[in-house]
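Note that one protein chain is taken out, while the other chains of the complex remain in position.
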Amino acid sequence: MKGVLHVAKSVVHDSGKKLNVREIIQEKKKTKSVSNLTEKLIPKILFGIAAISVFTTIGIVLTLLTETIAFFKDVPFIDFFTGTKLKPLGENAVFGVLPLLTGTLISTVIAMLVAIPVGLMTAIFLSEYASERTRKVLKPILEILAGIPTIVYGFFAFTFVTPLLRSFIPGLEPTNILSPGIVMGIMIIPMVASLSEDAMSSVPNAMREGALALGATKLEVTWKVVIPAAISGIIASFVLGISRAIGETMIVAIASGSSKNFTFDVTQSMQTMTAYIVEVTGGEAAAGTTLYYSLYAVAMTLFVFTLIMNLVAQYISRRFREEY
Amino acid sequence: MSTVTDKTNVNVNTAAGNEGAKDNKKVVYDTKDLNLWYGEGHALKNINLAINENEVTAIIGPSGCGKSTYIKTLNRMVEMVPSVKISGEILYRGRNILEKSYQVEDLRTSVGMVFQKPNPFPKSIYENIVYGPKIHGIRDKKILDEIVEKSLRGAAIWDEVKDRLNQNAYGLSGGQQQRICIARALAIEPDVILMDEPTSALDPISTLKVEELVQELKKDFSIIIVTHNMQQAARISDKTAFFLNGEVIEFAETDKIFSNPSDKRTEDYITGRFG
Partner (left out) sequence: MKYVDAKQVHKKMGSRLLANKLAKALFLMATLFGLVVLVVLIYRVLTAGLPWINMDFLTNRLSTDPGRAGIWGAIMGTFWLMLVVAPVTMILGIGTAIYLEEYATKGRISSFIKTNISNLAGVPSVVFGILGLTVFARALDLGSVVLAGGLTMALLVLPVVVVASQEAIRAVPQFLREASFGMGATKWQTIKNVVLPAALPGILTGVILALSRAIGETAPLVVIGIPALLIPIPDGIFDKFTILPVQIYYWTIDSALVAEYANLAAATIVILLLVLFVMNSIAILIRNKFQKRY
């Protein structure tokens, strides 16, 4: 490097004021083998980094799979998926996953009953009715709602929504599936709203104008033109919302308690798959016990459910993508 | 009809190939039987051109005729299009640049390029100019300063920007930006400068400045300029090649092309009958 610099300087001095950049560059080129090596190494390193995300997925699947297999050595597969009784602790432990599945199912249904109508109506308002100014005010509110940590929603469900609901639903238990279900729905509104709005906004204006010019009202245009045209994106947003509800943990872990009853009564405490995982790991299950393995069997079930939902959402939005 | 066209083609091509040898100037770029496809589209067909050093060579033709593709082949920028296929030879100073072993970085260090739209980096004027020297390993601040002044003077913009070298190049007008881009290309002292419609995004006054600059630069550099503006070609170039549908229809002294074209299609084009 020093030598090169020296050459460079001498070029300046020897030829008086004349500077010959071309020559300096030729000189520098001789020492360039290092940069050639970098040029070859960098893509390999970056590929290695990109592969880590794949290894993460493989890691998740392998981890879940090996311990789940160990679990099914202790508990028959059929018993696990058809058992309505879950009693993981004590002498006669029973592992039936149905109470957790119904808990997950019911909380998801409640959440979507809130998130789908409110989310869709929000999307319609923002995409079809709101002026640019109104949208600029309202969209950040949705973004803030989406950015609030789920633990905060859990706190809100437990200390505010449940007491509020109990004031007019007398039979509601202090921990129940209804309240976290509703709050989960509120949490998912921004997701449904923004994804549906994206889908509706990408419907070309020419389609709207065609209908408006025939004397249709905005509502009719929305209902008969925009929503049918954007339906794949809208449904994909619902499916992603469902996936989010299935995987949501802290709201239900806090506000729904840990009752493992097999029931459909929304006023009662129920446990979801996610909440079960939190409860069992929090209780420090000793490795190698059936209880410990059950953690993985439940997590595997959860993983498969959400994976299917995500693949379905991807399939819908890819398969039915409208080309305008 | 078709046989007649083919015949003229052959004649023109051989004429083009020999043109460079007639005068005593050295050939800097010699293109032989160049064909280029974008996927299935045959964009360049049997191009034969010999381009001299220290001259301005203009390439004219209607849009889509392959003139931009051709100039981008000369520094292999065309390879950035994924589906591109090339056959034939382009000899730059006697070496075939289309060979795999030819390092594109070396080629592009010797062959500078100025693009259609001014494309300075979103950095200071100073940083724009020293970009090339820096990536080629020049770090000495004194040398860099000297390069900056020399290049900006060379691009006839030194007086306009010397007091604001540390300001962002995006604060300049379009015409100034384009001259910054020319200065940036000059900074590594290339042998050839390729210009791909360098004035198409500029106003008439800026265009005039760039044209004057081109005249000035040909003393030290060989310049190949693509333009859709025939008056511009007539004003600034020594030789002109007329491209049509991916073929070279005619290549000759600019005066001859514009006063006495030998091909009917050239005449139609320069008299404004199409394109």
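Read from first to last, the chains carry the letters A and B; within each, the first residue is number 1.
In the analysis below, a contact is a pair of C-beta atoms (placed from the backbone, for glycine too) under 8 Å apart; a residue touches a chain by one contact, two chains touch by 3 or more.
Just so it is clear, the structure is predicted and the values come from calculations on it, not from any experiment.
Within the set A:A50, A:I78 or A:A206, the residue that contacts the chain not displayed is A:A50.
Only one of B:R108, B:R139 or B:R153 touches the absent chain when the whole complex is considered: B:R108. Here the missing chain is touched by one residue of A:F95, A:F238 or A:F303, and it is A:F303. Although one chain is not drawn, its touching partners on chain A can still be listed: residues 35, 38-39, 42-43, 45-47, 49-54, 56-57, 59-60, 63-64, 67, 117-118, 121-122, 124-126, 129-130, 138, 141-142, 144-145, 147-152, 154-156, 158-160, 174, 186, 189-190, 193, 215, 217-220, 240, 243, 246-250, 253-254, 274, 277-278, 281-282, 284, 287, 295-296, 299, 302-303, 306-307, 309-311, 314.
Although one chain is not displayed, chain B still touches it through residues 75, 77, 80, 82, 105-110, 112-113, 115, 117, 119-123, 131-132, 134-136, 170, 181, 184-185, 188.
The rule is short, and it goes like this: only the chains that are shown with their structure count from here on.
Chain contact summary for the complex, chain B toward chain A: residues 106, 109, 133, 136-138, 140, 142-143, 146-147, 150, 187-189, 191.
Looking at the complex, you find that chain A touches chain B at residues 4-5, 8-9, 12, 19-22, 24-25, 28-29, 31-32.
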